[in-house]
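All protein chains but one are shown in place.
We call the chains A and B, going by the order they appear; numbering starts again at 1 in every chain.
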Amino acid sequence: MRPIARLLLVPAVGSLFLWMIVPLAMTIYFSVIRYNLMEPGEHAFVGLENFRYFVTDPSFGTAIVNTLLLLGSVIAITVVLGVLIALLVNEPFPGQGIVRVLLISPFFVMPTVNALLWKHMMMNPIYGVLSQVWRAVGATPIDWLSDWPLLSVIIMVAWQWLPFAILIFITSLQGMNREQLEAARMDGATWLQQFRFLVLPHLARSIAVVVMIEMIFLLSVFAEISTTTAGGPGDASTNIAYLIFKQALLGFDVGVASAGALFAVLLANIAAAFLIRLVGKNMDR
Amino acid sequence: MAPEGRSDYFGAAVRRLRMDFTSETGLKVALAIRSVAAWFVALLLFFPILFMLVTSFKTELQAIAVPSVWLFTPTLDNYTHVQERSDYLLYAKNSLITSVVSTLVGLLIAAPAAYSMAFFPSKRTKGILMWMLSTKMMPAVGALVPVYVLAQGAHLLDTRFALIVVFMLSNLPLMVWMLYSHFKDIPPEILEAARMDGATLLSEFRHVILPLAMGGIASTGLLCLVLAWNEAFWSLNLTAANAGTLAALIASYSSPEGLFWSKLSAASVLAIAPIVVFGWFSQKQLVQGLTFGAVK
Partner (left out) sequence: MTFLQLKGVEKQFGEVRTIKGIDLSIERGQFTVFVGPSGCGKSTLLRLIAGLETLSAGSITLDGRDITRLPSAQRDLAMVFQSYALYPHMTVAENMSFSLRLAKADPAVIKKKVDRAAEILNLGPYLQRLPRELSGGQRQRVAIGRAIVREPKVFLFDEPLSNLDAALRGQTRVEIAKLHRELGATTIYVTHDQVEAMTLADQVVVLRDGAIEQVGSPLALYDRPANRFVAQFIGTPQMNVVDREELPPTGLGVAGAAFVGIRPEDLRLTAPGQGQIAAQVELVEALGAETLVYLHTPRGAQIVLRQSSRTTLVAGDDVGVDVALDHLHWFDASGKLLAAAH
């Protein structure tokens, strides 16, 4: 039996292995040579030159900051609002099923549709819904994409990922031991105390998971930026992913882009390490 | 509670205002407040989608009217127009083909692996699963350059094949993981009973495992279909006019072609509608899949 079992694993393990090793090896290789898609010819070894170039790119610092801001804000918004909304819709009420369906819908909207939806219909300073709301309360409408490009991207991405957080938290809340809460209520705990001492610790685990998953996926936020602000104005809404893209596919400089990619991979690895440990513990249960 | 003496009327009034939320009416009021709040938040969050849906039935003039028009005669012109655009049909076909094929091929590769790990576990099984997870965690941008260069070298840029391969590999860890946990959910005695009844490995799989795991396989497939369909990173970077998916098409609407809002809305609605609906059905898989089982 056993040799057959190992054979069955080969296609999956083999293809994933290639998928992991080949790009990584190539990226490492590219990052230490001079390789520009527009300049055929010798690929000279340039050591850490590409890294230096990437890091000293004036946009680099901004990109890092933007990436972290994007990550931090979206995570904060989705977790805080996610917990609150999950608590709100957890207990039954009329129409709970429909509400739940409405709440999770934004997650399944294509990122490019998401981007254009917000860019044109919500955020357009003249015709957009937000501008109408602003005018209705007597304020001057904001030109979101020009004046607050990063914030606009943050709003779009948060809108898309909030349902994910809500869904995770609802699932976690429903798995919670009811009797614990009833015992606390009999012990005289108010709702706030129940939340602080029982609910929140229980949610801590799924909050951790949400944070880590979002960290991994949000590092690669790309579509929203490229379809709305193209990283601008200037580099105001450029993140690491977009910067790499700019270097590779707009600047055609594969070497520098690869160096940048290794940065992104490093950041992702840190988040992944924690998540894997958490999942590994869960598997042993 | 009758107040004691006139001096206590105030106290009684205050007591009555600070409602007892565990009383009969108190519970009803709490429920009402919660329902209203929940519906409000849900509609607020859903509003952009709703707005887009409504806009798709307007004429362009109505679409850009300010303040927004809510009462109007709906028209299907935008939908017919979108479907007449030949590139829309092409891109829709590309989306469909790439997501369906990548999911099917992925399942064909993932199922044997999951079967092997679920029913013939070894010391390495856990390690392999963890490792597969880790490949999913690498940001796509990390592989962009090499994949682009490889695709370019193999003349696979702007082909459906490239997308199928990339989608399949991106979702493979998810599929293996989820199929593994569904296979593990089958009680082992049932398989032993099948073996005693004379079943070979293949019969076991065909008559017992497959029927019992079918639900899980289907929703795993559904989830991966959704993820592949929505995939925008690779679609935008590896394709152009020939193999572009709907994600790319929608992005192209943003180039200065003028403001075709209602048409854009119609195109978007067509692009996302089936997926949003599929998404409603694959909620549970989403939670288990995207958190790699860390949240049950």
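In this section, a contact is a pair of C-beta atoms (placed from the backbone, for glycine too) under 8 Å apart; a residue touches a chain by one contact, two chains touch by 3 or more.
Just so it is clear, the structure is predicted and the values come from calculations on it, not from any experiment.
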Displayed chains contacted by the hidden chain, counting the whole assembly: B
Sole contact to the chain not displayed, among B:43, B:108 or B:190: B:190
Touching residue (missing chain; options B:125, B:152, B:203 or B:252): B:203
Touching residues (missing chain, whole complex) on subunit B: 187, 189-190, 192-200, 203, 207-208, 211-212
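Following the convention adopted for this analysis, only the chains that are shown with their structure count from here on.
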Separation of mean Cα positions, subunit B and subunit A [Å, integer]: 15
Complex interface listing, subunit A residues touching subunit B: 1-2, 4-6, 8-9, 11-13, 15-16, 19-20, 22-24, 26-27, 30, 37, 85, 88-89, 91, 93-96, 98-99, 101-113, 115-122, 126-127, 129, 131-132, 136, 159, 162-164, 167-168, 171-172, 175, 205-206, 209-210, 213, 216, 219-220, 222-223, 226-228, 240-241, 244-245, 248-249, 254, 257-258, 261-262, 264-265, 267-269, 271-272, 275-276, 278-280, 282-283
Complex contact set, residues of subunit B against subunit A: 31, 34-35, 37-39, 41-43, 45-49, 51-52, 55, 64, 66-68, 109-110, 112-113, 115-117, 119-120, 122, 126, 128-130, 132-135, 137-150, 152, 169, 172-173, 176, 201, 226, 229-230, 232-233, 236-237, 246-248, 250-251, 253-254, 259, 261, 264-265, 268, 271-272, 275-276, 278-280, 283, 286-287, 290-296
